[in-house]
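Only one protein chain is missing; all other protein chains are in place.
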Amino acid sequence: MKKKISRRQFLKAAGVLGGMALLRPVWDSGREERAVQAQSSSGNVIWVPSICNFCSSFCDINVAVKTVDGQKRAVKIEGNRNSPLNRGKICARGQAGLRQLYDPDRIKEPLIRVEGSKRGEWNFRVATWDEAYDYIASRFKKVNPWEIAMIGGWTACVSYMHFSLPFVRTLEIPNIIASPMQHCVTAGHLGTDLVTGNFNVHDEVLADFENARYILFSQNNASVAAISTARAVRFSEARKKGAKVVCLDPRQSELASKADEWIAIRPGTDHAFFLAMIHTMLREELYNKAFLANHTNAPFLTFKESSGTRELAAGMGSDGKPDAYYIYDEISGTVRPVAAYTNRNDRTKNGEPVVPALRVPAGTVWNSKPVTTVFDLFIENTSSFTPEWASAITDIPAETIRRIALEFGQARPALVDPGWMGSRYHHVIAQRRMQAIIQTLVGGIDVTGGWLMNGEYRHKAENAWHMKRHGTDQAEEPKEIPPVMLPGMAFANGLIDIFANPASWSHGKPALSFAWAQEQQKQGKPSVFLPAMADTGLLEAVRGDMVYNGEPYNIKAFFMNAANPIRHYFPAERWEEILSSSTVDLVVTIDVLPSDTTAFADVILPNHTYLERNEPLLYPLGPDTNLGFATRLRAVEPLYNTRDAADIFCEITDRMGKLDNYLAGIAEYAGLDEALLKHEIKSARDAGKPYNEAFLKASFEALGHLSEHVTGEKLSGSEVEKTIREKGVIILKNAEELLAESAMPAKIPVPTMSGRLELFSPILASFTRAAGPNPLWDPVLGYVPLSLSDDRNKNSLDRDEFYFTYGKVPVVSHASTNNNNALLSSLTTPKKGAFTGLWLNKSRAEELGFEQGQIIEIENLRYNKIVRATLFVTEMIRPDTVFLPSAYGSKNPKLGIAGGKGTALNELMPYSIEPLAASFMSQEFTVRIRPT
Amino acid sequence: MSFVHQDVWHWQIATYLFLGGLGGATVAIGAMLHMFENGDKKIISAAVLSAIGFMVIGTIFLLADMLQPLKAIYALTNPRSWIFWGVVFINIYFLASIAYVIPLLKSWPRLEPLISKLPQKILALLERFNKMAALGGATAGFLVAIYTGLLISSAPAISFWNTPALPLLFVFSAFSTGAAFLLLLFTFSREEGSWAIVQKLEQLDAALIVTELIILGAYFNFAFFLPTGARESASILFETPMFVYGFLGLGLLLPLLIETYSIFFSGHAKSSAFLMVTAGSLVLVGGFLLRYYVLHAGVFQYPW
């Protein structure tokens, strides 16, 4: 034994006995003690609260820390049992977090690319932080601010939004490209948000599975069972209580395996399924009439413009916004105005009681135009979307579709999951909108057993409603309020107001994506309505082909935080070209691991891993419905020469001479006391300490104030800190109370244009006005057929041709685990087939002569791309479909475990976006498989 | 339901089982030959000595396969365990066989001086109780031989092993290898009566092989009958050429053929000594192959 005996003191009996056993194998007989059983989490451990960093479920955790070898060492992670979000549970990735902390492949010091080497080669030298900061600042100064793009993954988005937004504002950088948008949530969430007005970091809906009687899933798996712990804990309660679960998925995913009914729908046809459901529910009158009449715009009157487009009957206010909508009052039998922004329709604008009709008598007119209700339009426009029609498209028997619609409409409460990752097909926005509409039809928004709003979001909505009614009623735009403090769509609008608006920037350049959209439009080319944080125009701007208002708009510098575009943005080759371009003067990455993207950096700044950091702020409890907060406290001292992201941002702004403005910006966005913050930062600086604790201190104070606002009881910063340290979470108000007080829309408006749930979408109507009618942005409902080939006449698959699908597996998180995690990698091994291979139906494999485990080529028939994969032959997938697990295929050999393993999905993907928000259409093609 | 090859015990243990059986049976048969047939003491002592050697080597293989051989001393803790009894039998075997063989060694003139160095009292005792030691060694040898089968037949989830036929098979096979080994040795004997013993051994071995074949037939019949791991194991064995041609063909049938030939046709002619050596060697190889492949074909039947 070469162990130092002196260190033994620190040991619990475990090590000692174990060690002696080896020394004295024979004589040490019968000394079996309980102590020998002491394991990781027992004995002398301290539990430090933190938040998991492997997916945006944002689970609350506790980290067991022991002193080992004279050093603090994290030995175990468990779910925080005080957390209402994940209820003490965490998934395999959360459990394996230590292996990121102790990953020998971590980036341990700042690295600067050796002069003369090429990006992508991995030729770096170790640098000091000062050197690295100076390097970055000097390049930043050389380029124009709009020539810089900031790229952020979800870690950056969820934890550092309040730093990134002021960062770009302070430095006048109008470009942020965020991966959880185009590559993930935009499509799905925009769809549901058009109805509910939501839009938030975690999206804000936590489906109340455990109180639902009927649950319908479409395109879900990792978002629930495979796995988002916050949802899985609730889903399992639903299963226990006997809710009926129906799951649409072309293969038997983890979630589908837990459904009472697995429906192997033809890929890319869910939209038709939901349209047929609505068709049936409307005709069978399976909807909550009172809810629709009272809290949605279903009873709003609409008319046809001369151009043929549909508009809501609305009075226009002096500010160009509606000041009233019109309904048909069943009592008086007249058309009456209701308030433009409120949560209910049972009073006129002036407070007289009305009973809004869902259907109006023929011949009703408003402003001498014939009108129908929104609801009438739905009845009318769904007439052709019969179950039989959908059956031919979806490959699901019409009776099944009809039965599910009936069951869903009759079960109370029934729930269709809002979905999560949506960047797959053109129709996903429309489809998710239909899901929100179905949920609205049964009155299941913000009610028990339906879609519940998260605590922080509800709080924001309450505040906004309060402000609207009191004080700032004089049409005064709440300009001082930073967009991050606005709820839902208002937040989105606030951001668009900044990023799409040339006037918000001293240099007059809006975000590249919006500039590109305007230019495209001018030239009559396909454009995008809301390219929020999208990458549109980026390649052109790097190539030097992008002109905005007659002037070149180039991109010359990239500043990336927790982002891995080379591997996880679509497609790989586009980002390889962008990042290796000689016109790009600077590529900075902040990361913890040598991701494929870091290889393309000029400067790599190593971040603390999440277990080494005190996060600078307090964060709402992910999507939880309580109003509560948590943060990460440092479990162990940073192992290497790494830094916190907040410090990195501050140092760079400091070198750009703008630290003061930046701090003011953060204080404003994060709601911190500016003077206190500046004072704390100064002390930290004088003491030569990192800044992030100064932020956290200011955050504790701020939460003390918030507590006073919410509960009437003010807490001091140290009281808040104490609760956080002891419990890991601080809950200001519980979910039941919040729901009782301010259900949306039962009690307060939702953040849509009208405050009601919007079956008719004014936003889509505005697109129609701008660009003419199109089923993609039909404000009522339009069907968007699947198109998998450029050849319009082709509507069947060839013998060796397949629909292509992909998705996540339970033990991998995008690139964050990269499967470079030794434990997760071991968990994958026994399931290598299902977790890393291309799923192919067994009978098809036999027919085509393929074998289990065979290495094959997948050819993208539409975009001519080829990748290799290993076959997983199974009965659990449609015969016409293949499925590839995502998140493998890292190439950087510096990743000792993950490097070179599996298939890089984004090498098969095209650059193909839809026109609403530039979401990726990452499955809109078919593939051929063939032997290598 | 899944069938999974056992990946716990490999050739080391097969060797142990083989040498244990061989060593046990050799002493058992040898002692009988000594007592009832008055066989060549030189040969018998050589046989017992080598049997002890086999047992030592076998035990070394067993220990080497363990994670912590030094802790083997604990093996005498749990009497419910077959290994416990194995250790007991092997120890008795060693004691008795050594006690038994020492007086016999005097038949080797060259060892005479060595033996006489032992205290007279002890030697006298050993001489006096030589028969008892022989009996003890033989019994222990028999028990060791049967224990090797009992050990592996006690695995409940390996249904191919978990049958009383297996210890039976192993014990017959062990005795067959023991007889073959003695047969080999006796062909070198220069004593008068040895040839008769060779003939007896030949008959014994042939009888044992026939019994073994009958047990095997019953065994495989049982294995193929039920849709369990046993069927899986049996079919694995039947698909293994080394088992079918090696063990069944060369290790059982061919020696049986040779022995039958020699018993009935050549009248145990001395000239067929070469054939006998061949038959004996084949039986030994067959004995090892049987254990190796039976271990190899051990298939767990898991309920998932």
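When the chains are written out, they are named A and B in that same order, and each has its own residue count from 1.
Simple rule for what comes next: a contact is a pair of C-beta atoms (placed from the backbone, for glycine too) under 8 Å apart; a residue touches a chain by one contact, two chains touch by 3 or more.
Going forward, contacts and distances are computed from a predicted model.
**Student:** Pick, from "4Fe-4S ferredoxin iron-sulfur binding domain protein", "Aspartyl/glutamyl-tRNA(Asn/Gln) amidotransferase subunit B", "DNA-directed DNA polymerase" or "Cytochrome c-type biogenesis protein CcmE", the protein name that UniProt gives for the chain of this complex that is not shown.
**Tutor:** Answer from the UniProt record of the missing subunit chain: "4Fe-4S ferredoxin iron-sulfur binding domain protein".
**Student:** From the list B:Met35, B:Val56, B:Ile83 or B:Leu257, pick the residue that touches the absent chain.
**Tutor:** Hidden-chain contact among the options goes to B:Ile83.
**Student:** For a quick check of understanding: of B:Gln6, B:Ser189 or B:Ser262, which residue touches the chain that isn't displayed?
**Tutor:** B:Gln6
**Student:** Which residue among A:Leu406, A:Ala822, A:Leu848 or A:Ile866 touches the omitted chain?
**Tutor:** Once the missing chain is taken into account, the touching residue is A:Ala822.
**Student:** Which residue, A:Phe235, A:Phe529, A:Phe559 or A:Trp575, contacts the hidden chain when the whole complex is considered?
**Tutor:** Considering all chains, including the one not shown, the answer is A:Phe235.
**Student:** If you put the missing chain back, which residues of chain B would it touch?
**Tutor:** Where chain B meets the chain not shown: residues 4, 6, 8-9, 62, 65-72, 74-78, 80-84, 87, 151-152, 154-158, 298, 300-304.
**Student:** Name every residue on chain A in touch with the hidden partner chain.
**Tutor:** 1, 3, 7-8, 10-11, 14-15, 17-19, 21-22, 25, 28-32, 34, 36-42, 66, 68-69, 73, 75-79, 86, 88-96, 98, 102, 225-227, 229, 232-233, 235-236, 239-240, 252, 254-258, 264, 810-811, 822-824, 826-827, 829-831, 834, 841-843, 874-879
Here is the rule we go by: only the chains that are shown with their structure count from here on.
**Student:** In whole angstrom, how far does the Cα centroid of chain A sit from the Cα centroid of chain B?
**Tutor:** One centre to the other, that is 70 Å.
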